[in-house]
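Here it is: the structure, laid out below.
Heads up, one of the protein chains got dropped from this complex, but the rest are sitting where they should.
And then chain A:
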């Protein structure tokens, strides 16, 4: 009897919470605001604040103000955990933008999923992030999609048939290498050697000697800059004169200081730079951002702005269709059904996995000018590589 009363009480309690009239719409932001990576977090938060001001100037959602709760994770998973606990437990948020790093995103995605809080990361690229559940989204190119496009590009557009891979045993490098191998082989290519290293390794000669024996036409090195500089150097020393292919890790200009001329001509994939394509929304946003903060938003800040905008749309929709309350699953469903949203970072459509469909840019490094030139933009449609003009 006691037990039944208790459960009834619990049911009423839950219902009571659910139907409590809202006085504000609480949403969150988690990102590194202090520490080494503070600059990433700061730029994104400023973008989110612009979106916040816009919605509140328009009267918020259903007449209620949107309230932004900001938490600093310093780029550390344990801090991100605490940040989420607070945002969910105390502030009762319905969704949030962030965290920025894959490690933080991987740490709290299962919690957000369990709590049915929509999470949209503007920069966590690790492929497993969105597999933590259907409440987890990202508005950035995933490592997997990057490899999907690049694997096809190398086989179909570059016409390279034999590739060797040298990757570092960490989540980023290994994930890209394995996805690339699968796609490249499915596209008719042959991976003639797969060698590995450990982060911090300086000597890759043994692996490169083996790779040279396998006689590839190109070498794919989806690693971080320090290791890639070593590999470029030692490949040349061993007389391994093949085309070098890489991934977004190569887009850090530090490579030009470490590898000098050897970085020249390296072909790699990264999020497409669509700034050459006309987008009045972005031009407007950048102008507003610059006026307000005296600096330019980076790519992640643009992603964050759009992520927050679509989150607000989803909340508005859920609030209006549920009559004054917010049904958490409706927020998620809205995002899953969102098609072709025009944002400052481009067009947003989420896959059922929660990944945003993004275009992938193909770049060539120019060591003389220390810049990267985008040579083409691609996307995958119906299992086909399609060039975006």
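Keep this in mind: a contact is a pair of C-beta atoms (placed from the backbone, for glycine too) under 8 Å apart; a residue touches a chain by one contact, two chains touch by 3 or more; residues count from 1.
Here is the rule we use: contacts and distances are computed from a predicted model.
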{"item": "Record-based protein name (UniProt) of the chain missing from this complex, from \"Pyruvate dehydrogenase E1 component alpha subunit\", \"sulfate adenylyltransferase\", \"Alternative cytochrome c oxidase subunit 1\" or \"Branched-chain amino acid ABC transporter permease\"", "value": "\"Branched-chain amino acid ABC transporter permease\""}
{"item": "Contact with the hidden chain (one of A:113, A:131, A:174 or A:196)", "value": "A:196"}
{"item": "Contact with the hidden chain (one of A:239, A:280 or A:323)", "value": "A:239"}
{"item": "Per the touch definition above, residue among A:102, A:146, A:173 or A:230 touching the missing chain", "value": "A:230"}
{"item": "Full-complex contact with the absent chain, from A:258, A:286 or A:336", "value": "A:258"}
{"item": "Touching residues (missing chain, whole complex) on chain A", "value": "169, 195-198, 201-203, 205-207, 209-210, 212-213, 226, 229-230, 233-234, 236-239, 254, 257-258, 260"}
